[in-house]
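A single protein chain has been removed from this complex, and every other one stays in its place.
Labels run A, B and C following the written order; every chain starts at residue 1.
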Amino acid sequence: MILENDLVTIRYSDRVYIKRVKKGESLNVKSHILKYDDIIGKEEGILLNGFFVAKPTLEEIVKYGFKRETQIVYPKDAFYTAIKLDIPSCKRILEFGMGSAVMSAIILKTMKEDAILYTHEENQKAYDNAIKNLKTFGFLDDRLKATLANYNDAKYDEGFFDCAFIDTKEPWEYIDKLHKELKPGANVCFLVPTYNQVSKLLESLKDKFFVYEISEILLRKLKPNPDRLRPEDFMPAHTAILIFTRNINHSY
Amino acid sequence: MILENDLVTIRYSDRVYIKRVKKGESLNVKSHILKYDDIIGKEEGILLNGFFVAKPTLEEIVKYGFKRETQIVYPKDAFYTAIKLDIPSCKRILEFGMGSAVMSAIILKTMKEDAILYTHEENQKAYDNAIKNLKTFGFLDDRLKATLANYNDAKYDEGFFDCAFIDTKEPWEYIDKLHKELKPGANVCFLVPTYNQVSKLLESLKDKFFVYEISEILLRKLKPNPDRLRPEDFMPAHTAILIFTRNINHSY
Amino acid sequence: MILENDLVTIRYSDRVYIKRVKKGESLNVKSHILKYDDIIGKEEGILLNGFFVAKPTLEEIVKYGFKRETQIVYPKDAFYTAIKLDIPSCKRILEFGMGSAVMSAIILKTMKEDAILYTHEENQKAYDNAIKNLKTFGFLDDRLKATLANYNDAKYDEGFFDCAFIDTKEPWEYIDKLHKELKPGANVCFLVPTYNQVSKLLESLKDKFFVYEISEILLRKLKPNPDRLRPEDFMPAHTAILIFTRNINHSY
Partner (left out) sequence: MILENDLVTIRYSDRVYIKRVKKGESLNVKSHILKYDDIIGKEEGILLNGFFVAKPTLEEIVKYGFKRETQIVYPKDAFYTAIKLDIPSCKRILEFGMGSAVMSAIILKTMKEDAILYTHEENQKAYDNAIKNLKTFGFLDDRLKATLANYNDAKYDEGFFDCAFIDTKEPWEYIDKLHKELKPGANVCFLVPTYNQVSKLLESLKDKFFVYEISEILLRKLKPNPDRLRPEDFMPAHTAILIFTRNINHSY
């Protein structure tokens, strides 16, 4: 049931909006009007005057609801990574940096009730925006420990973390610390945008992390026209390169 | 800690094995030997004689551990779909058919403790294999209700399901039933391998399901060589087309 | 040497212009000015105030010089097709329709001196634009026989053509005529934008044309930054599907 003040996703043609519905208000797109009074009190999934209205999915929230201070982690990359890291099986999850908190939100949604996400963001503006995004859309809870700091300035016990997601400009600066503070065998994903970073990171990982996959994900969408089925005209050609590794045990 | 009878993933060069370690046994690859006695009792993440040994991730289990009676749902498609469907937010999840249970396993891992997965497989051989896969790798629990039947032969209340994953040859045969048994606004993913099926499915969805995305995912891997960085020589060109839809509310 | 009235390609950052240089004139991009007087009389390859100036390549002419009345054949598709059809070895080449004459221009440039291109365009406006494009950029010569007509309204001897490029909405309407007027074994490329057309075309080709390849070409560009090497952010996801076939000999 869509109630007043609920968040909804409204789609009209190719456009997508995340809105909070208020009595008496409306959404106006190209002279087409959706009056919120017509949807309040109704079950979601409403198709009205070309508008489609439903409760937002996790993807819609992070993609269309979150404010962006930085380049975001794209859903195609974030979803793949979250399950590749086996987030539902991890108790202590490390993240650095938060960026706009897209990955934080997906981890919080995917991890178990008794898990903790330890996330770090050193940029004040990005941190404030990230926390605000999480708060606005209901992701803030006790399972999140967010620190306004560079990961190198935080301190954790040896073998503390079960897995990590590292999205920072110079990931090679953190390898020794990661190697120590992650459990042996822990799954770690590094996200970088350039090939130079991949090369430099690979050099720094030697003997400390076992690299088992380096991937780029291309998402090619089709237009939903049954009689003239074909891909969309354009697609993102590049978002990020994902480097998946596991922490090498040196204790024996 | 790797104990006797534990499952481990063993990687050697490009090869990946899921094995249960037993005292006195060993893995022999191209005249290189990994003696299990050397890893039992040690923390995971072991790099020994070119072998890397760790506890299997969810992906490794479904990809290398599961027996295949049918074409499997690929991790790249399954991971994207699981979070796109917002599985952690769903209480009653519908699946048809199970195939080799790859998607069932990922859903079971991603859904909450109080959720139920209602899955259906009409082929006896596939069903037996699917259940065996889930059992062997510890996915079977009370949250799974598996039925050896065509979904059309099962019966559920109106608006019963929160979301659905439909991987069957003729999905258009089930649209009316899906439309009725899913909640208004429920998120449904259809997986089909051919463009003809996409067209035929789109026709059948009209007025019942709102199509918001049709995607193909291409995963391009890089070779982990920092001095000669480049993609692998070959990649899968096609696994499946994913059609994401939401159930239209007709009750108002 | 760049002389007055010569065509040149001018690149500035991501922008590309085809211009005819005139004394006293200039190009103004974002308050940066290229005075043509500074380049007239100089050898091409000039880098001046961030502008790069050279004689246009074939690709630059068809891509940036040609006026478009219709969706054009993209260079990536046209170049592949021209050599796949072995245009330099063909004496009588059939084309239908001309569109904006991109493929006509590439065929004319690639074919030998004693070859003839027989091209057809039924739409008056497209035809006029196509001929004007060819004329403006110097492609018009005796080796081109252009007809303002549907190919079905033209008449040729049996086994007349060595190869054909067919870019029309309903290619299945022309299969019998193509089969008769092409030499046995002749190489034919059909270009269509949708998967439905591919299916319908394949049905119509049965027993008349041997299909040896159906391809989509994806061109992924990198940004020319040596320290931060990575692909561009966006790319065309779809232009056309190319169906390569050879005429089956039924005379024995």
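Annotations
As a convention for this text, a contact is a pair of C-beta atoms (placed from the backbone, for glycine too) under 8 Å apart; a residue touches a chain by one contact, two chains touch by 3 or more.
Keep in mind that this is a model prediction, so the values were computed, not measured.
Within the whole complex, the absent chain has one touching residue among C:5, C:26 or C:89, and that is C:89. One chain is missing from the display, and on subunit B it is touched by residues 193-196, 220-221, 227-238. One chain is missing from the display, and on subunit A it is touched by residues 195-196, 199. One chain is missing from the display, and on subunit C it is touched by residues 11, 42-47, 52, 54-55, 57-59, 75-76, 78-80, 82-86, 88-89, 106, 109-110, 113, 183-187, 195, 198-200, 202-203, 210-227, 229, 241, 246-249, 251-252.
Just so it is clear, only the chains that are shown with their structure count from here on.
No other pair of chains has as many C-beta pairs in contact as A-B.
Averaging C-alpha coordinates per chain places the centre of subunit A 42 Å away from that of subunit C. Chain centres here are Cα means. That of subunit A falls 21 Å from that of subunit B.
Annotation for subunit A: residues 195, 220-221, 227, 229 touch two or more other chains.
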